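All protein chains of the complex are present and in place, except for one that has been dropped.
Let's look at subunit A:
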Amino acid sequence: MADHSPHVVLEARNVVKTYGHVTALDGVDFELRAGEILAVVGDNGAGKSTLIKTLTGAVHPTSGDILLDGAPVHFKGPLDARHAGIETVYQDLAVAPALDIAANLFLGRELRAPGLLGSLFRRLDKKRMREEARRAMGELKFRLPAIDNPVESLSGGQRQGVAVARAALFARKLVIMDEPTAALGVRETGQVLELIRSIRDRGLPVVLISHNMPNVFDIADRIHIMRLGRRAAVVTPKTHSMNDVVAIMTGAATA
């Protein structure tokens, strides 16, 4: 595995986060490699979400280093992380239901018309946004109704697909997904997992936080297991079974 020593996109070294007497992260290491889907699993309170929050700038580590493409970074907040090329998808559907698919894909990053119309009159380039949205959804092979349909006319899976596609469209380095399928049914979960796969296949690494073991084993390339604020192990679906992973999560076994 380490033969080619693949490029590490995002790394955390010995990160500690304490809240008063409570230690949420106890010297955790983390490594996301280029072109992979890395699942992060762990019991409640193992430090999963604190780890993710430190990676996205929502929480400042007490000590330790975070490196993006090998260079140390200090995010002051989530916007900092986004400017650095890290996009995050949340489990609740973060879309504006009455706006159409194209408007949602470009929400907060609208394109302005070229020339004076755009610079002086601040006119949106709706046509180009629709075209780019159509092209992006086509590239991701995600089937949706016409791009000018309001998002509220979509199924839950399609809506989350829009949120995931938005992240993929604007992330330059990586996408972090926090339980993206928690609110979805089985078939819709399948659609979103397929989408996550095609994001990886286009070269963007993905960090996937999930409670759902079958999903994790379905799409993850590697699995980062958290226990007691540390990285207990990193395994792959090929070398370990679900039972092995659960055993490591609960401390019944070691890797």
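By our rule, contacts are C-beta pairs under 8 Å (C-beta built on N, C-alpha and C of every residue); 3 or more make two chains touch, one makes a residue touch a chain; residues count from 1.
We take it that contacts and distances are computed from a predicted model.
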**Asked** Hey, which one's the missing chain according to UniProt: "Monosaccharide ABC transporter membrane protein (CUT2 family)", "Cytochrome C oxidase assembly protein", "Glycine cleavage system H protein" or "Competence protein ComFC"?
**Response** "Monosaccharide ABC transporter membrane protein (CUT2 family)"
**Message:** From the list A:P114, A:P145 or A:G251, pick the residue that touches the absent chain.
**Reply:** A:P145
**Message:** Tell me which of A:G20, A:G108 or A:P214 is the one touching the absent chain.
**Reply:** A:G108
**Complete:** Per the whole complex, from A:V95, A:A133 or A:V164 the residue touching the absent chain is A:V95
**Touching residues on subunit A - with respect to the absent chain** = 79, 82, 90, 92-99, 103, 107-110, 112, 121-124, 143-146, 148-149, 152-155, 158, 166
